[in-house]
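Taken from a larger complex, these chains appear in their original positions, while the remainder are omitted.
Order of writing sets the chain letters: A and B. Residues in each chain are counted from 1.
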Amino acid sequence: MIKVGIVGSTGYAGAELVRLLLGHPDAQIVWYGSKSYVDEKYANVYRNFFQLVEDECLEDRLDDMADLVDVIFTATPQGYLAGLLSEDILSKCKVIDLSADYRIKDVKVYEQWYGIEHKSPQFIEEAVYGLCEVNREEIKTARLIANPGCYTTCSILTAYPLVKDGFIDPNTLIIDAKSGTSGAGRGAKLPNLFCEVNESMKAYGVTTHRHTPEIEEQLGYACNQEVVVSFTPHLAPMNRGILATEYASLNQVTLPDGSVGYPTDEMIRNCYKKYYDNEFFIRVLEGEATPETKWVEGSNFLDINFKIDPRTHRVVMMGALDNLVKGAAGQAIQNMNILFGLDEKTGLNLAPMFP
Amino acid sequence: MIKVGIVGSTGYAGAELVRLLLGHPDAQIVWYGSKSYVDEKYANVYRNFFQLVEDECLEDRLDDMADLVDVIFTATPQGYLAGLLSEDILSKCKVIDLSADYRIKDVKVYEQWYGIEHKSPQFIEEAVYGLCEVNREEIKTARLIANPGCYTTCSILTAYPLVKDGFIDPNTLIIDAKSGTSGAGRGAKLPNLFCEVNESMKAYGVTTHRHTPEIEEQLGYACNQEVVVSFTPHLAPMNRGILATEYASLNQVTLPDGSVGYPTDEMIRNCYKKYYDNEFFIRVLEGEATPETKWVEGSNFLDINFKIDPRTHRVVMMGALDNLVKGAAGQAIQNMNILFGLDEKTGLNLAPMFP
């Protein structure tokens, strides 16, 4: 039984870790960490857990936690873990960080986009970017996992095969992403009030959202070149779900008949299959079906499909996931499963809930 | 492994049976019955099941199904099962009926409220009303289970202890229930369009809703007298969930000090505890917490609490459940678990999803 500690268990991502870990046969939460609700019953903070969790919230003491647990999940604001992580902690237990602190290899890029100083750059190098389907092998032996962001998981995986195999020009990539409001967290802020969000759509963080460099770095690894993308997040009036609609110009390639031209629908489909056919959590839809966030709600699935536009020689790629599951807690547990040699699906084999 | 056939698997309740049974370790769906989607891939009808269900929909042939399966769930319109059920079928497999056909013992009452003739009244007597927490013993040996309605499960269980122990006058009972729109089914009808439901609340079926006699019959058994209630359902702009707010006049009773008077908060609370403390799926909330549908979403829980009004000598009882789970598919599987001697929680031990 894997002993689990959660730092920041009272945010939405933390609560989703709890929901999923309660159904995990090989894991047990022994520390419900919190900053705002210390000594309060966890089930009073999230009443869905009434009679399912009897624990009270404890302080977020990373050092003490490390002595007790096999793995720590940190669902905390940016900079928090970077300020506390130590060799001692990493020598005692695995750390899966849901914040951005160790996602970006170039500390300067991190400090520029996040506007804070990185307090423990010495751990950046060893941290493994926990995009399971891409970095599975490196994850297995890691001590520190940088769990990808919600927008980034969706944005990267939707474009990854086509970028990696050279079917699209990565510098023409435009990502228009729509997110449910749980991505904004549980802080009591006016813009997240029901009446402000309901019946509305808006873009935010236009050209400056912090998930941009994370997307660019990972897609850059895929194609071995520097990548610059346009990324625009939007707030949608729903609780969960991210839909990324991505546009890129197709490269001319060698076609099956030996000529040079734009790739066919079949070539693009085969490229997705090549990378994802054996990936349980990535479902490449068939035919004209477009991904809908509702069809993956509550599950760890990412649904993908695409459409070639012969008029513009662009491809429109679409990906949908649940921002709290594959975009946060689910992928974190998938990482835990890999780290501890379990079947990746353990505790995550939930059918999406519809309606 | 219990072999399961579902008649009407392409309605919302049917799809919820599929979602839950996919996670049930001891059950396997072998027949996805449908009227409208025969020969179509089930996962094309409900895309959440893409790559999880490979089966195609089959005709709703009850007789053939009975030869193949251990249990049949019928999630069908009123009158359907009554027109087809036979001794032969019941001799071959268990039947759990999610329609109203065998819920009401007095066939005249059924025919009056439903406006149709009952085609197989001979089975009404043996049918067991599958309100698990109340009729568990009878369920164990039944062949035919009449799975309770969504409104009724919520309405009855919320008032049941107080009715049974005489704390309230059942004929003063007023039930004001609010339901999510999945209760209206997947039929393409104008009143269920997004734009008609969203941002709106309305009552419907005022004084005439068919769940009324079902509530009255069951509460009548609890207190051994005829019961007549006011029941008003409302349509709320949400997918799932029923909240029943119930009002009744308190009876004067013998108090702990021997005097006669209105029951105290503690007496009412103890009454709920007496019946529900050992019931995993019924959670009597603490203190002033009021049930919210969101806190039970996706789960088989029914959350209950109450408030005494000393000014009116009434008690306000509140109950919340997920209409597709404890109000339909979840309770049906709970019944299946009882019928087959399994732990009632098997396949149903899901924490509610929030947000």
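As a working rule, contacts are C-beta pairs under 8 Å (C-beta built on N, C-alpha and C of every residue); 3 or more make two chains touch, one makes a residue touch a chain.
Model, not experiment: these values are computed from the prediction.
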{"item": "Per this structure file, total copies of the shared sequence (2 shown)", "value": "4"}
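In the analysis below, only the chains that are shown with their structure count from here on.
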{"item": "Chain A and chain B, separation of their C-alpha mean positions in angstrom", "value": "37"}
{"item": "Contact footprint of chain A on chain B as seen in their complex", "value": "12, 15, 18-19, 22-23, 46-52, 182, 199, 239-240, 283, 285, 289, 292, 294-299, 303, 349-355"}
